[in-house]
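Could you have a look at this structure, given as structure tokens, before my questions?
For this view, one protein chain was removed and the others were kept in their places.
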Amino acid sequence: MLIELEKRKEPSKAMLYLTPVIAVVATMLAGAIIFSLIGHDGFGAVRKIFLAPLLDTYKWQDLGVKAAPLILIGVGLAIGFRANVWNIGAEGQYIMGGLAGTGVALATWGMTGWWILPLMCIAGIVGGAAYAGIPAFLKTRLNVNEILSSLMLTYVAIQVLYYLMRGPWKDPDGFNFPQTRLFTDDQILPTVIPSTVVHLGVPLAFVVAIAAWFVLSRSVFGFQIRVVGAAPAAARYGGFNTNKTIWAALLAGGGLAGFAGILEAAGPFGQMVPQFPTGYGFTAIIVAFLGRLHPIGIVLAGIILAVTYVGGELAQSSIGLPAAATGVFQAMMLFFLLATDVLVKYRIRFASAAKAGDAA
Amino acid sequence: MSNDIKPRIELKGITKAFPGVLANDAVSFKVEPGEIHALLGENGAGKSTLVKMIYGIMQPDAGEIVWDGEPVMVANPKAARKMGVGMVFQHFSLFEAMTVLENIALGMDGSLSQSKLEEKIREVLHTYDLKLDPHRIVSTLSVGERQRIEIVRALLLEPQLLIMDEPTSVLTPQEVAQLFETLRRLSKTGCSILYISHKLHEIRDLCEAATILRGGKVVGECDPRKETPTSMAEMMIGGNLKQISKAASREFGDDRFIADGLTIAGQGDFGVALDDICFTVRAGEVFGIAGVAGNGQNELLLALSGEEPSSPADAIRLDSHAIAEMDAVGRRNLGLCAVPEERNGHGAVVDFSLTDNTILTARDRMELSSNGIVYGGAARTFAGQVIDDFAVKTTGPGSLAGSLSGGNLQKFIMGREILQNPEVLIVSQPTWGVDAGAAAAIHQALVDLAENGSAILVISQDLDELLALCDRLAVINEGRLSKTLNVGEATIDEIGLLMGGVHGDPFATAEMTEAVHAH
Partner (left out) sequence: MTESLLIPIIMTIVGAATPILLAALGELVVEKSGVLNLGLEGMMLIGAVTGFAVTATTGYAPLGVVAAMIAAAASAGLFGFLTLTLTANQVATGLALTIFGIGLSALAGENYVGQTVDVFGSVFPAALAEHPVLRVIFGYSPLVYVSLLLVAAVSWFLRKSRAGLILRAVGESDLSAHSIGYSVIGVRYMAVLFGGAMAGIAGCFYSLVLTPMWAEQLTAGRGWIALALVVFAGWRPMRLLLGAYLFGAVMTLELHAKAAGFSLVAPEFLAAMPYLATIAVLAIISARKTGKSLAPACLGKPFKPSS
């Protein structure tokens, strides 16, 4: 049996929105079967990972807290991906943003004032953007592939984090643990819903997504991002500068990742620790694609991935599913999305063997 | 019965459908041994699909191919070559970064040692009196030489049928003559030739029989030697040829668009530098730039349109403005619009709607945006206007540019630029791959724009087009521009020589360009 692709005259709008749903459902089905085959309670695992967090209203606050950084980073990455700029080092930019904000926190330790937290946030954004500026510089000036440079810088960022934790930024009263002081009240994000863990970063992530939606769909800058990604020669013909676009895409991606970093440091962590990199920067790649590189889609995708995180922890504690299973489910979702993506532009036909020559 | 000479190839009721199009509809015709047979038709008539089936690249949905009296199934190009079919593609099937020898080896099915193959190549080159160095890298060769690789590759297989797909569209008139000589020699050995073209003069010169396709169907057969180009054209397009209507006596205004010593350094492997380009286009004038592909036309368009700014600033002038250092947006605001050769992905974004494609170039002049915000409604209205004024066949401004046929997308792009009412319009290959109806409409629109006082520069490889359209023209060869010729005074031979027709003799070429520059 051979698969033959038949190009649609116009991409299918229905499939554009339907395929992420198909991908999630297919992941649940395939996951249940695969995990059953390797000796786990497959259907139980899927129920725990995908449904339990949604059914338990008490878990919703966790979903919000997990989704916020994924949405922020995912939106930033989507801007880049749309422009065909493959920043996959968001994890490093996230770390650098967190570190830059932490630097401000440590410098202002003991001070009070409303201005400290905004300053930390600005430092976080600038830190992340500056770190993403390195691949931008290398790409525009020296033609270095941004995929490799941004990824390499992630490994470097982790070492910078370790260095700072072990040495200069170590809490002097911390019994020699490699971590910073706890942030003070003026350095911690306030919670927005009393008696929950939902901090200010959660609504901020939604606001950023909506703003990004407006910019991408209604502004000349958004048009520039889209046209540079879709057809670089046409972009040049239209008078859009490719290098400026690469800079903008990387700075936006790095800035948002850095923002997510400082929001995590000043939110759930409340200090800087070596365990700060949790892989959000990589998971956000899945979020960006599952959300179809559309900010509103990314909000939904961010929540879905947050569900798998929270559900993964639930499955770990209740039915003993290994922690790594969450990552497998997340990757499967991206695989299924990419596989079904073809349905947007093509119709699938199963060709008979007689016409095999065509397909080969 | 068996004593009759069987046709070399006979097609019986060949049908092939693609989603939404019937590319070939019960096509039947035959080619005799040693015959040079023309397959004639407009772009989109189904010629390429038909030969792809003969060469085994795709298979017919219905119908039969009969080879030397035997029905055959051509499963793939390898089977076709084994049968004795050779093919020279319109868009060459060559590998730029490899040597001529490697390219030819890839087209041979048996594995032959390099030295043996080289020996055979030299034999063929000698037999047909062709010049080609087997060890050169393809990317360093001229278009004519590249075509020779394809021809040698086909000849090495000692074909019984040679298919030539639009072979002359990239050649100078002199190179065309040389090619015809080779083909005639080949046909005398008994090899049939299926010659695909829409150039009627050439077909009349070369071919002994012709099958005419329109809309995927055979609409006629004729002996081209007994027809006139007009009669064949009318069979081909199924109606009367439209002539460009041009005011008889034309008045030109001031010098409006001037290149004065425009020089661009070469970039990369394949770029040809521009060397001291000088020309002047007056208000109301259509100025043509002729030349064989790859002689600097792309670089010229990019430099003139502002996609690649250059210096000094006054190397390009629009009225009193020195604009060479400006980017495309700046030039467009001064009234300079451009249409590049490639529609897909350069002149238009195929994955964007027509509305979004207006924002690409008309956002400032047509006020489709301000303060960084795009006005979707205004863009849609403007896209609708282009569609109406230029009779673009589409379902509406929301449809994707990629869903339009080549001719309709070209009309849309031309319309988008012309409706911006430019002071200067630069167009490259305005009717490349466009059907006759659309081509006539585009030509008329250009002439009309000129009559309203705009200066128009047309870069084209199609000499017939330039001679019909332009008031004056110059020829570009290896990045240098010839003296300006008045259309009506220049002969085809003269222009052909300027196009570098003395290929194969570098000294002659060099002398020629020297001579031209001395003017």
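When the chains are written out, they are named A and B in that same order, and each has its own residue count from 1.
The criterion applied here is as follows: a contact is a pair of C-beta atoms (placed from the backbone, for glycine too) under 8 Å apart; a residue touches a chain by one contact, two chains touch by 3 or more.
Every value quoted in this text rests on a predicted model; they were computed, and no experiment measured them.
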{"item": "Given B:Ala26, B:Val72, B:Met98 or B:Ala490, the one touching the chain that is not displayed", "value": "B:Met98"}
{"item": "Listed residues B:Leu106, B:Ala177 or B:Ala247, member touching the removed chain", "value": "B:Leu106"}
{"item": "Residue among A:Phe240, A:Phe269 or A:Phe282 touching the omitted chain", "value": "A:Phe282"}
{"item": "Identified contact with the non-displayed chain, of A:Tyr17, A:Trp115, A:Tyr155 or A:Phe214", "value": "A:Tyr155"}
{"item": "Chain A, residues in touch with the chain not shown (by the definition above)", "value": "3, 5, 7, 86, 88, 138, 141-145, 147-149, 151-153, 155-156, 159-160, 162-163, 166-167, 282, 285-286, 289, 322-332, 334-335, 338-339, 341-342, 346, 360"}
{"item": "Chain not shown, touching residues in chain B", "value": "18, 49, 56-58, 76-78, 80-81, 89, 91-98, 102, 105-107, 111, 267-269"}
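Following the convention adopted for this analysis, only the chains that are shown with their structure count from here on.
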{"item": "Distance from the mean Cα position of chain B to that of chain A, given in whole angstrom", "value": "46"}
{"item": "Chain B-touching residues of chain A, taken from the complex the two chains share", "value": "6-11, 218-223, 226-227, 230-231, 233-234, 236-239, 241, 355, 357-358, 360"}
{"item": "Residue ranges of chain B touching chain A (in the complex, touch as defined)", "value": "19-20, 56, 58-59, 75-76, 305-307, 327-329, 332, 338, 340, 342, 345-352, 356, 359-361, 363, 369, 372-374, 376, 399-400, 403"}
